[in-house]
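Notes follow once the structure below has been shown.
The complex is shown incomplete by one protein chain, all other protein chains being positioned as in the whole.
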Amino acid sequence: MNPVLAELHEKARAALDPVHYDFYAGGVGDEVVLAANEAAFRRLALLPRVLRGKQVRADFPVLISPTAFHKLAHPDGELATARALAGTVLVSSMASTVPIADIVEAATGPVWFQLYMQPDFEVTEALVRRAEQAGCAALVITVDSPVFGRHRRDVEHGFHDLPAGLAAENMRNLPGFPGLRKIEMSAFTWENIEHLRELTSLPVWLKGILHPADARLAVGHGVAGIFVSNHGGRQLDLVPAAVDALPAVVDAVAGRLPVVLDGGVRSGGDIALAVAQGASAVGIGRPVLWGLAADGEAGVRRVLDVLRDEFEHVLAMCGGELSRDMVVARC
Amino acid sequence: MNPVLAELHEKARAALDPVHYDFYAGGVGDEVVLAANEAAFRRLALLPRVLRGKQVRADFPVLISPTAFHKLAHPDGELATARALAGTVLVSSMASTVPIADIVEAATGPVWFQLYMQPDFEVTEALVRRAEQAGCAALVITVDSPVFGRHRRDVEHGFHDLPAGLAAENMRNLPGFPGLRKIEMSAFTWENIEHLRELTSLPVWLKGILHPADARLAVGHGVAGIFVSNHGGRQLDLVPAAVDALPAVVDAVAGRLPVVLDGGVRSGGDIALAVAQGASAVGIGRPVLWGLAADGEAGVRRVLDVLRDEFEHVLAMCGGELSRDMVVARC
Amino acid sequence: MNPVLAELHEKARAALDPVHYDFYAGGVGDEVVLAANEAAFRRLALLPRVLRGKQVRADFPVLISPTAFHKLAHPDGELATARALAGTVLVSSMASTVPIADIVEAATGPVWFQLYMQPDFEVTEALVRRAEQAGCAALVITVDSPVFGRHRRDVEHGFHDLPAGLAAENMRNLPGFPGLRKIEMSAFTWENIEHLRELTSLPVWLKGILHPADARLAVGHGVAGIFVSNHGGRQLDLVPAAVDALPAVVDAVAGRLPVVLDGGVRSGGDIALAVAQGASAVGIGRPVLWGLAADGEAGVRRVLDVLRDEFEHVLAMCGGELSRDMVVARC
Partner (left out) sequence: MNPVLAELHEKARAALDPVHYDFYAGGVGDEVVLAANEAAFRRLALLPRVLRGKQVRADFPVLISPTAFHKLAHPDGELATARALAGTVLVSSMASTVPIADIVEAATGPVWFQLYMQPDFEVTEALVRRAEQAGCAALVITVDSPVFGRHRRDVEHGFHDLPAGLAAENMRNLPGFPGLRKIEMSAFTWENIEHLRELTSLPVWLKGILHPADARLAVGHGVAGIFVSNHGGRQLDLVPAAVDALPAVVDAVAGRLPVVLDGGVRSGGDIALAVAQGASAVGIGRPVLWGLAADGEAGVRRVLDVLRDEFEHVLAMCGGELSRDMVVARC
């Protein structure tokens, strides 16, 4: 791993309450998937192209994946994250400890709003309106969480509630919402997604697709794009590594939708491997939290700078091009 | 592993005479298959389906696999196990330390009778009649044991006989049976199975099928169903992990018979992986003994509760559906 | 490993001069192939057949592979080995420390004569005549040794010569032979094999075939059978495990010749895996030396008894049958 990221990770671990560190770092069950997400990249290799001259590629195909409760990591919370964007998209968690309107206001790049649909549709609708009014550019519906994942580290620590003074700020004063503390999970259907699309003119993305058949359904239901994601190894400790699920989904989508890869990305090389396999972009989760906990806004910026620099370096090495024929299995 | 199961396992290990613990825990030979049964599940992954709403699935596809001599584990023996069923099928071992009639009487769910066919057919017939009269709902013929597996742990401990006061109670006073202590093994044929089927109106299952050709023969000989099983790694230390043998057998049977997977199941996720690959149900062996040794009836119930809860949780995560296209190799 | 074999191995290690132990135990180069020969069996599994009744299979498909200098292991040398056969074939090494005539006289089973063809054809011819006159039933020409393998253990120990009093007895008083100590290696051709066949009415086997094209050539040149062998990992540390090379050779031969598998066989299960893949028999090398060094004739008999008993046990477990469809990869 890049020494700067490793150092930020260590600083974050030292700075955080171990209970909160484990809340971020942990996964579901035996954490098989948590480890697999990173390990899967190590089994892929790239064949660079040569003698292509200087290929210019302006974009940095990275989004900040939604993670909850940034004030656990740093007093500035999601404001620090939002200020560090420098053009990158922030997918802001519904469970932010700063209201979405304040996040968008502070942001130095586009903000998308991550949403768990709520059993009471009025609550969902109110959240969508808040996102719209805040100026979010898209909705990202997490669809891999009909029930909560079971995090043994949190159970061992007895971590159930946010510390005094912190709350899921987007959930305040919602019509019919049972309370601030808990986001409710429930199982929804494609009809609910269509209903949601009718409700708003914002593009609707789905996050948490792993099965190619669901990717095809997403195309058919007019969503704007999908995230191939296993929720950072936090939902079901039986699923494949995110990047291992990517190629079949890319094939199923066949270019009809953008596909974001989320899970285990820790380097510019990982970004390149995902993009070469057809991802439009990748989502970064825990490394952003390392930067945030270690050094607030500056730390998040550092993480993004390292990843951008590494990605551009890999791209230069590869002749400015990333395509599926360049990916081979590392034996 | 689920912490509750791990704790029950540890309590069982502490409670049991090490000789008896090893009798239960051990396998044949170098215990390659014993370890492989569990490890094979770790190489499989599931692709959940999303947005399918709340799918209700009432059944809990679990049977208690036959294991011998429950009074070694707990003074209540098979009675404790039978009282903990709560609807699950108990496949009661021929080598029970409580007579089958008493087990069925105590049972809170259906009881099937596991049977090693005996060299003297009169003995076999008498055992079938005992099972019928006790009210068993099916016979499960173990066919993977023409000879005894060689258990090094038992040899090292010099474990040959049950402690004073315990006996294979179903074997008492059988016509022509040589004695209480030893169940005899012998090699039988499909004709013997047909003969047995003529003898009784109970459904006849076969346990210990690994080769798809034998699964096809089972269909042709009118058995009620089969258990893909390697006897918990206790018969031949050369065979594949049970779950690795499952897909070819499911293909060979092609839906004409129910297939139960027995071997290495330790979690609701393992149950889901077997069911997704076409198993109608799974058999649970050692974990039931952990519960029994740790806490008698309550312990067995605890084990079943944990597995049911985990399975339902996985099922909810997967959109209520489990099918072969959801199973992928974990690289 | 079978505890009896493991104990004999340990007794042999304790009894032998470490220099001589390493001469037997060592392999060429980094000993990659030496380890691979045994490990390859661990990646194979068998699917037993059930309900086939008692299948009788009288033969024990095992030969004793040629190993040199048995007097290094035990004062009785090859005489002890030969007395322990009980029907098994002994492939006696050209480099025996007892003359072949005495070995055949002591033998309790057939003796075949292993031969390195010598640069001077007169020497080869004289050796063949000695084997014929001794009453050997076949010749086994080792063809994998155009040059000597380099054994680092021997180099480190400075082991070049037999102790005083020991000699390669079959090499005494040969016409034009340069001396007793060293067997010469040289590269021969299929024409040399044909010449040899014309010289003798004994069946001529070839030992050390790994490439299927050579197996086909062996068929075309009228040899009696072949040994798939990598010389126990002692010739070239680049070759596959012997059992991994077996299937392609069996396919190439297509039943036109018997194929013996030699290398890494340490149990009855290994024998079964080789036979199921088409080997007519297996050769046993080092385990015979363990028995010999540990306890002379009785030790060798013990090794053969253990393997025969294990093989018969596996065979009974498998329904008396071993065929290619029963072999699957252990994942």
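First chain written, first letter: the chains are A, B and C, and each begins at residue 1.
Going forward, a residue touches a chain if its C-beta (ideal position, glycine included) is under 8 Å from a C-beta of that chain, and two chains touch if they have at least 3 such contacts.
Computed from a predicted model, the values in this text were never measured in an experiment.
The hidden chain, counted over the whole complex, makes contact with A, C.
The omitted chain makes contact with just one of the residues C:Leu5, C:Val104, C:Met171 or C:Ile193: C:Ile193.
Set against the missing chain, the residues A:Leu46, A:Met185 or A:Ala298 yield one that touches it, A:Leu46.
Among C:Arg43, C:Arg129 or C:Arg324, the one in contact with the hidden chain is C:Arg43.
Across A:Leu139, A:Met171, A:Ala272 or A:Leu307, the residue that sits in touch with the chain not pictured is A:Ala272.
Checked against the full complex, the candidates C:Leu16, C:Ile209, C:Ala274 or C:Val303 give a single residue touching the omitted chain, namely C:Ile209. The chain not shown here touches subunit C at positions 29-30, 32, 36, 40, 43, 143-144, 146-147, 150, 152, 186-190, 192-193, 206, 208-211, 213-214, 217, 235-241, 244-245.
Mapped onto subunit A, the interface with the missing chain covers residues 1, 3, 42, 45-55, 269, 272-273, 313-314, 316-320, 325-326, 328, 330-331.
The rule is simple: only the chains that are shown with their structure count from here on.
The touch graph of the protein chains shown is a line. Distance from per-chain Cα centroids to the pooled protein Cα centroid is smallest for B. Where the sister copies subunit A and subunit B meet, the same residue numbers recur on both sides for under half of the interface positions. Chain centres here are Cα averages; for subunit A and subunit B they lie 43 Å apart. Contact of a single residue of subunit A with at least two other chains is seen at no position.
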